[in-house]
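Have a look at the structure below, then the notes.
Excluded from the complex is one protein chain; the other protein chains are retained at their positions.
For clarity, chains are labelled A and B in written order, and residue numbers in each chain start from 1.
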Amino acid sequence: MRQEICTYQRSWLKFQQLKWVGLLSLFGLLLSGTSLRAQPSQPTLDLPALLITLERQSQAKIDLGRMLFFDRRLSGDGTMSCAVCHIPDQAFADGGELSPAYPTNKHWRNTPSLLNAAYLDLFFWDGRADSLSAQAVGPLESPVEMNSKLPYLAAKLAEIPEYQKAFQRAYAADVSPDLILAALAAFEQTLSVTDSPFECFLAGEEQALTTQAGRGLKLFFGPRGGCSQCHSGPLLTDQKFYNLGVVETKTLQDDPQRRATRRYMLERQGLPMLQRDPGRYLMSKQPAEMGAFRTPPLHQVAQTGPYMHNGSFKTLAEVVAFFSHGGGDDAQKSKLLKVRNFTPEEQADLVAFLESLSGTVPQVHRPHLPGD
Amino acid sequence: MSCIAGCSQAPQCKLQNLLSGKEELRLVKSLLFLFMLLGFSQPVLAKGLVEVPLGDAPTRGAPDAPVVMVEFIDFQ
Partner (left out) sequence: MQKYRGKLKLVIKHYPYRYRDYSSLAAQASEAARAQGKFWEMHDLMLERKQLDRNSLLDYARELGLDLARFQLDLDNKTYLPRVEADFALARKLDLFQTPTFVINGRLLVGERPIEMFRQLIDQALAEVPK
């Protein structure tokens, strides 16, 4: 099914690419086939490897994880499910600058997409979790997200016969905090996108990228753009932490509820209140990592705006312009950022390349939940 | 993996794999592509808008307003 979608989608992209030049050009282009890799005059680009196929866990585990993902009973007052911030129709992000929050509270950061998250080694903007399971504890127990407690949640689900059966079916075991997290991870592992034009290009389909996206690719992976200094590897992230000089937004600085969230997160790590988001410093307590955030993976990035840890850029064009200027103004800004003064054409090419990272998002629907 | 590299192992993708890189089959590929163009239309790919039948639901605001905001509400 996905293969059929991929074939159709690629054909459609080709149509979008070529309709402007007419049918004859279409034939010409398809027959001649230009290659960014094959042309001897082109400098060799250090392109990433393809994303590997992740092994799917049993359907029973995936189904259970999907039930938990959509079940609002996982939150303290039954308001929030995972899907509220990771909305299936919005590339498993939420479209907002800052994440939605538990009622009466406010969040302090932008929601990362779950797409291809299963490939990551570090989670959250500050890398404070090292597995999908460990990540899931964060929102479930955070007072500004789902505000529950795993042991209580396990007890709650254990009193629901359909969940009892589902856990037995999936794990041949009773409901437990660890298995709740494991099932959520099993479901999230299915949320991968590996058929973007860029991935198809990497797989050898030379026509998968538009001409403009192809130029963007060269910029992105070449010294002129410098993007792949950090956005490298199959996920287009080195999973390291950089201070880009992204400006603190007024709402994060002034809103007492958002400040309270920051204060709480800092206090949990034994740190005093700060007038800025500490980024990786929160975990490492290394002054050099103050305001440094994990390089985000870029697959499906065109659908996951607004961008940056505080959602301060609405569009990819704004992000590219920011990097063109060498990032923001911060004493600890990464030395990798340099003023590049991209031309408007180069900026548009980079945006086109970033848009070529979008593939077929898995269609996920709310399943039947116990008690429905 | 859903593009060429991934589906090369799947028997049902033999045709797709065959058509993917062989220079001599580019014409066949083009014809297949054109066939697909005829077979599908843009709305199939367009991001679906949700259509809500309004029925006689309670409304507030201008009856003939150009923008309709439906709220699915839980009072509790």
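Everything below uses one rule, namely that a residue touches a chain if its C-beta (ideal position, glycine included) is under 8 Å from a C-beta of that chain, and two chains touch if they have at least 3 such contacts.
Everything numeric in this text was worked out from a predicted model, so none of it was measured.
Taking the whole complex into account, name the chains on display that the unshown chain touches.
Over the full assembly, the chain not pictured touches A, B.
Looking beyond the chains shown, say which of A:62, A:87 or A:115 touches the absent one.
A:87
Residue by residue, what part of subunit B touches the chain that was omitted?
That gives, for subunit B, the contact residues 49-54, 57-63, 65-76.
Hey, which subunit A residues sit against the chain that's not shown?
The list for subunit A reads 70, 72-73, 78, 81, 83-84, 87, 89, 94-97, 100, 103, 365-366, 371-372.
Here is the rule we use: only the chains that are shown with their structure count from here on.
Calculate how many whole Å lie between the centre of subunit A and the centre of subunit B, each centre taken as the average of the chain's C-alpha atoms.
A distance of 22 Å separates the two centres.
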